[in-house]
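Missing here is one protein chain; the remaining ones are kept as they sit in the complex.
For reference, chains read A and B in written order, and residue numbers begin at 1 within each chain.
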Amino acid sequence: MSLELMDVVWVSLWLFTLLNVVAVAALSLVWLERKLLGRMQGRVGPTRVGPFGLLQPIADGIKLLMKEDIAPGSSSRVLFFVAPLLVFVPSYMVWITIPFGRDLFVRNLDLGLFFFVALSVLGIVGLVLAGWSSNSKYAILGGFRSAAQLVSYEIPIIMTILVVAMLAGSLSFHDVVLAQDVVPYAAVQPLAFGVFLLAGLAEVGRTPFDIYHAESEVVGGPFVEYSGAHWAIFFLAEYINTFMVGALGALLFLGGWRWPVGDVPAAAGVALFLFKTYAIVAVIFWVRATYPRMRIDQLMSFGWKVLIPLSFAAFVVTAFQMFYGWPIWMLTLLSLVILVPPIYIQLRWQRTPAMALAKHYAEIAVAVHAQPRPVPVAAVTEAHAAPGTEDDA
Amino acid sequence: MTTERQHDTIDMMLNMGPQHPATHGVFRMVLTLDGERVLDVTPHIGYLHRGSEKLCEGESYGQVVTLFDRIDYIANLNNELAFCRAAERLMSIEVPERAMYIRVILAELNRVASHALFIGTYAIDLGAMTPVMYGFRERERIQNLFEAVTGARMMHNFIRIGGVKEDVPDDFGPRVRQLIGQVREGIEEMDRLLTFNEVYLARTRGVGVIDAATAISVGLTGPSLRGSGVAYDVRKDDPYEIYPYLSYKVPIGENGDCWDRYYVRLQECYESLSMISQCLDQMEAGPTMVQMRRIARPPKGEVYVHSENPRGDIGVYLVSDGTDKPYRLKIRPPSFCNLVGLAPMTRGSYIADAVAILGSLDIVLGEVDR
Partner (left out) sequence: MTEQTPNPPGQGDDEPPAAAAPVHRGPPIVIAEEVLNERGERTARLLAEVVGPHAQESGGRDDLPWAEVAPENLLEVARKCRNSSELALDMLHLQFAVDYEDHIQMVYVLFSMSLDRKAILRVNLPAEDPKVDSVVGLWEAASWYERETHDLFGVEFGGNPDLSPLLLFDGFEGHPGLKSYPFNDYQEW
């Protein structure tokens, strides 16, 4: 392949546009989160900087960039500075293959899904390096937790992506969207969709899976020693990842820019794709506002004992359907059948005994009964002259 | 819980220092860790020690009331009540009935405000960031009422020896009834979000278990003790003011874990709200302060009086030598005594559990250190 100058310029232009688009998208997510969370908590969120507080993320960015660059003295300098880059660059690089609309991508790789998986694993290395190179106990604890959590939750993501690849017959994002002509894969394989969303939450590090940078315990985890611009990079990477999970959910499971409207002008397709992405992201924020965070051992056991078996079950069921040529609705049925028992068990496991216990406590509460009041004394209005009431201070 | 070591590893000491988002004030916990398991916890207190007890020896009795506001700065009126009861007991003063009703209404409102703050901060310690906003909203409503009645949102100096400072405003009754309705809805909102939430249950059930015998030996009181199954409530067992004329329930738990302590406090909120409306029904016009000297001079003697703080049993031991200043004023702070129970509860659990257990004890450092 010869590399002509026009090619290089064209690709650079596309990359530059992509960087801006992704950065603006991540910043819009910052704004959306603060507004949504604010409304859910009974307050309004940012309102002062710009109309509706729209310029708030820019103000945050400027503030972070202006902060003093502090690195702990005992940290390893080179690794300390490289770690944020190792987190940010892979999460940005995946966007090269993501199509925003029909023919709206930088490069349509035939191995797009595989590319995504490979790069998301690279991000884990960056986090662990951040924790280790900070040379602080809280950071090391956070680094360990993040390594364990992220590596474990990669497996369900890989499995569900494989399911989608099998259904579409291709590893390229474009083909996956084109294959969802009639029915989106969320309807075909709700099990895979559910597992993907949960595992995606854990991969991004959002509540209820944000133990590794839990503010109320390890005060930032691997990020605790980073300040200013470095922390801004981590922050941005987290939001880009969140947007990525939303975009992937929209493309792989909800039909991207195509379903249900088919072939429409590019702008409308992009709007539909963004709408679906933001819908998934809004659900992610909603979950953050509602749930406390899981403890690390509960998180790990949930991943290994619940999500991984479910993702394998989805894979096996899809394989059977393709091999034996069952109709599509059979797949939906089977995946619902597999999905329902874990939900049922989960509810029975914690909630039902707690409700029974609450009822029991209502019964054993000690009741105190009011005694009859004595007849109230009439208001005393006569003179209060009594010995020893002079003020002799 | 026994912790067995499989490998020959070194214990790590993790300092949850005086500055930490989850320690509810200037409190330092040194955890000895084996990986993620806590082997031992050493609490260090004294960062907020202001010498309150010694200060009291130089202040007249009226001035001591202001000091008691600042010991437990979340349940101010309950503390003022505790001290005023001690001084009144020593002087054998019988407070007029209307004053008692006002005191109890304000104390119970303060209890609800304190528990609302507890639920909110406990939730955010565990990662749920919404209930704290609701809790503080309810607390603001109650503090609005306090400002209308006492003149201050927090350090009220309203409950005085011999009664209350002045009568309540004319719209007190309807205003409090409206407040009860609003606060009840707010607490129910937090209840719906948290109590049967799967993740919350997983984080708090079975965590920080303390059995009744250890709890009694350690000196735990209040909702922490009731969560372990001991049905001791000062309002029930040593009734004071007009509590004998109210019907209510004292919620108790059985397992002694964090969820039980949280649930006991939640139910106490509802019970307090119903107590307040009973008080409003029973309250009648009358005097609100006893005729007495401006500067109280109790006779020589000693008295020990204890009341129910939102955190437990606050006791005031007053030794008087006949002058206008106390000779010795010893405060029994419930949070101080509850903190002794932190070590038995935390041994063998995870780091994340240490935060959950400390939160469930509901300590206020002003009380712990005085």
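Heads up, the rule we're going with is that contacts are C-beta pairs under 8 Å (C-beta built on N, C-alpha and C of every residue); 3 or more make two chains touch, one makes a residue touch a chain.
Every value quoted in this text rests on a predicted model; they were computed, and no experiment measured them.
Q: Hey, which of B:D40, B:E53, B:E198 or B:D324 is the one touching the hidden chain?
A: Spelled out, the listed residue whose C-beta touches the missing chain is B:E53.
Q: Touch as defined at the start, partner being the missing chain; which of B:D125, B:E138 or B:D313 qualifies?
A: B:D313
Q: Tell me where the left-out chain touches chain B, residue by residue.
A: That gives, for chain B, the contact residues 45-46, 49, 51, 53-54, 58, 89, 91-96, 99, 162-163, 166-167, 214, 216-219, 230, 232, 237, 285-294, 299, 301-304, 306, 313, 315, 317, 319, 327-328, 330, 332, 336-337, 339-340, 369-370.
One rule holds for everything that comes next: only the chains that are shown with their structure count from here on.
Q: Calculate how many whole Å lie between the centre of chain A and the centre of chain B, each centre taken as the average of the chain's C-alpha atoms.
A: 37
Q: Quick check on the complex: what are the chain B residues that touch chain A?
A: It is residues 12, 14, 20-22, 36, 97, 123-130, 133-134, 137, 193-203, 205, 231, 233, 235-236, 244-254, 259-260, 263, 267, 278, 282, 284-287, 291-295, 324, 350-353, 355 of chain B that touch chain A.
Q: What part of chain A is in contact with chain B in the complex they form?
A: 37, 40-43, 137-138, 141, 207-208, 210-211, 214-219, 288-298, 346-347, 350-351, 354-355, 357-358, 360-362, 364-373, 376-377, 379-380, 384, 386, 389, 391, 393
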